[in-house]
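Below are the structure tokens for one structure; questions will follow.
Yeah, one chain of the complex is gone here, protein chain that is, but the others are all in their spots.
Presenting chain A:
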Amino acid sequence: MGRNPVTWLGSPTFPTAARTALADVQLRGNLAHATGTIRTKREAAVGELPDWERLRRAGEAIKDDVLSNLDVYLTRLEAAVTARGGVVHWARDAAEANEIVLGLVRAAGATEVVKVKSMATAEIGLNEALEAGGVSAIETDLAELIVQLGEDRPSHILVPAIHRNRSEIRDIFRATMPGASPSLSDRPAELAEAARAHLRRKFLSAQVAISGANFAVADTGSVVVVESEGNGRMCLTLPRTLITVMGLEKVVPSWRDLEVFLQLLPRSSTAERMNPYTSVWSGVTPGDGPREFHLVLLDNGRTATLADRVGRQALRCIRCSACLNVCPVYERTGGQAYGSVYPGPIGAILTPQLGAGTDDPGTASLLRSLPFASSLCGACYEVCPVRIDIPEVLVHLRGRVVAEKPAYAPEAVAMAAASWVMVSPRRFRFAQRLLGPLRLLARRGRVRRLPWPASLWTDSRDVPAPPRETFSAWWRRNRG
């Protein structure tokens, strides 16, 4: 298998990227402000629903049912969409999905397409593939537009430009948006207005639109896009041809299941009771909206993820980004350090699974580092609307990484030594006595630096000073 574009080529491992990100004071300030705002709002939005925990359990069970019978629901969806005038395509990987979409755009005779924000198309690098094929893709979501105009990379699932504050956004618009006023201010309303004016003409003349899907109902063929700005509605309604790229796991069995997700998703993501706009369509409706509808079902590592009994729960994800907003690691490093369109806690378990099997050594190192990009504090699990036990999957994936390491790796040698010491009470007591002198190095109860090779540990951590008396000595003295 080749390289999966779910990670960015040439990205360093997480610790290296994190070190750079941590030095960026502006970035840390922007992230602390934005995630702090949304955390408070989310708590209020969730607190309003007395049945929130029951909704989470229902969401979890629906998604587990989907995963357990994925082939059944996908073929059912395919039949329902086809019966209503849509065309369903299956794509094994990113390259095949991109090829299908490019072929459809060419068949429609278009050289420009409008796009509504979609993680699936970001994951497969569709924009780059279209560009290589002579088609320009215009991102119409405000944050995606900021990233695209700034020739930047996304750093958040919901708000890809979260790392930019309002004055940085104003500067990007002034410098790159055709027709942007040089006196444009940094008031958010004025920035939104500038984006409206910039994209209006594009929407009204577009022939082809490309979207993702939040949900697709197997029974009825109804596809759902949840959004805020109305750029989604523009893309889903105005052009003649609509192409939707959807990860296999986005299917839900029945219409009724949406009553769960349309409550869980908005409150978890933008912390609203309901997002401004949700669009639902089934195939083609004569006289209303696109005349051609194509649904591309994307695998790209999902079936490989499904095969892992512990890791497969990552496929329950509905891309709300609540786990990013509560993660102490994400809040400090930002999303770009994860080297993927999927950052944060969910990215740390999704990216290594989707991208597994890469033959690029740099990418493989990045993927191995991601499950360690967490303190395992568990905040992500608590807020996850579909109860993905992210810490459990992180530990599972760490185990895989460690198991791949040779027996002479420093970590393995240290662990073997520790094990040799700890199996014998005599050796353990002796080792404890050896540690006593460490107290001499301690200042205010902490040892900040140890000589090599222990310096590998203390480079980024303090060691608590050993106590005056060990617990076993204390026990013998008092109770022995």
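In this section, a contact is a pair of C-beta atoms (placed from the backbone, for glycine too) under 8 Å apart; a residue touches a chain by one contact, two chains touch by 3 or more; residues count from 1.
By definition in this document, contacts and distances are computed from a predicted model.
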Record-based protein name (UniProt) of the chain missing from this complex, from "Lactate utilization protein C", "M56 family metallopeptidase", "Acyl-CoA dehydrogenase family protein" or "Transport permease protein": "Lactate utilization protein C"
Among A:307, A:409 or A:456, residue touching the chain not depicted: A:307
Of A:196, A:332, A:398 or A:429, the residue in touch with the unshown chain: A:196
Selected residue (touches chain absent from view) among A:124, A:137, A:159 or A:243: A:159
Option from A:6, A:67 or A:135 whose C-beta touches the chain left out: A:67
Missing-chain contacts mapped onto chain A: 30, 33-35, 37-38, 50-51, 54-55, 57-58, 61-62, 64-65, 67-71, 74-75, 84, 89-92, 96, 140-143, 146, 158-159, 161-162, 165-166, 169, 188-189, 191-193, 195-196, 199-200, 203-204, 217, 219-222, 228-231, 233-234, 236-238, 248, 255-260, 262-263, 270, 272-282, 285-289, 297, 299, 303-304, 306-307, 309, 312
